[in-house]
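To start, I am sharing the structure in question, which I have written as structure tokens.
The other protein chains are all here in position, but one chain of the complex has been omitted.
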């Protein structure tokens, strides 16, 4: 049902996404247009106020969309973000952050995805995002 | 005219923004509600296709907004992003990236900012963003 | 549990929101931070291609957020949209459109809301939006 395994996506992360790999980002679950990914807490991710920085959360958001898209269409590494919109809702805790992504629409050329971000162990999201990926014409992966 | 110097903002970057500092982000100019910041090129910032990754560009965007806001209201480090929307326009070159930010609106509680991102030496922007910062009630800086 | 009744909100629509009233927009359900609203189909809402125009959908989106916000905080008519982001996902049918809104976050000053729009009788959303409302300081309603 899913077009990429968690293991294959995490291998790809280490091989091709140095920023994500450096922060320890990894997938924990990938389905057909869905993904759960994790950002391990690390003091170097923080900003004034002691919380996880916005850019670290945006990076996790984009990473979850990349995973969910590949869960739907396979290892199309050249798919690129064309738009990302994020609302920051609550102050994150100094713990791991989880992003849950699911696809709202898969077209031939564009995919639209939605992401909710959580501090581990909390019920209320710390941020919510939507984004669009452009799928390259030839999907030979 | 500006409420923070370039030197003070770059000192703050090293002291308080470990992710930005680690990537070598720094300000080159700050005015009253404007900022020019730079992300030095580094292979660890790239993604499949050899271009600078979206998350690195989002981080630079947010950093430029933080600088421009402080250029207007001073060292209010606890100001936080509430919304960020970015459109990726063109494939960036494997060179330094520059972000130019200016403020669209400064209210008591919210500031709205606009950012254009460029590959150094290019005229056409590689990305364009808008964002909102929430300004904490007491602005003792 | 809800801070405004469907009847009160529809009365307010006719009294204070001439554009929405003119298009026949009305609420069908309002809860504490949730709303379901309807835009009756009308040929004057269409655009080339025979589908409902984007602006009609944006108007319905904003209207659903206004209803859900009042469902949470009461008849605070001076609350205003500060940001709205919408992704158009599928071509709408020439039928009534339904918008389902729920609140992602209610703060003292800002509320963030999420909306899914459907052509009546369809399962897949035709559009998805998020938005922020600014709540005026004195909430005497």
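Note that the chains are named A, B and C in the order they appear, and that numbering of residues resets to 1 at the start of each chain.
Assume a contact is a pair of C-beta atoms (placed from the backbone, for glycine too) under 8 Å apart; a residue touches a chain by one contact, two chains touch by 3 or more.
Computed from a predicted structure; not experimentally measured.
Where chain A meets the omitted chain, the residues involved are 82-83, 85, 109-110, 132, 134. On the side of chain C, the interface with the absent chain consists of residues 16-20, 22, 43-49, 53-56, 58-59, 62-63, 77-78, 80-88, using the contact rule stated above. By the touch definition given at the top, chain B reaches the unshown chain through residues 85, 87, 89-90, 104-105, 112, 114, 124-125, 128, 130, 132.
Everything below uses one rule, namely that only the chains that are shown with their structure count from here on.
Which two chains touch most often is answered by the contact tally, and the pair is A-B.
The most distant chain from chain B is C, comparing centres defined as mean Cα coordinates.
Closest to the protein's overall CA centre, chain by chain, comes A. Centres computed as Cα averages put chain A at a distance of 22 Å from chain B. Each chain gets a centre from the mean of its Cα atoms; for chain A and chain C, those two points are 29 Å apart. Taking the mean of the C-alpha atoms as each chain's centre, chain B and chain C sit 33 Å apart. Residue positions 82-83, 85 of chain B are each in touch with at least two other chains.
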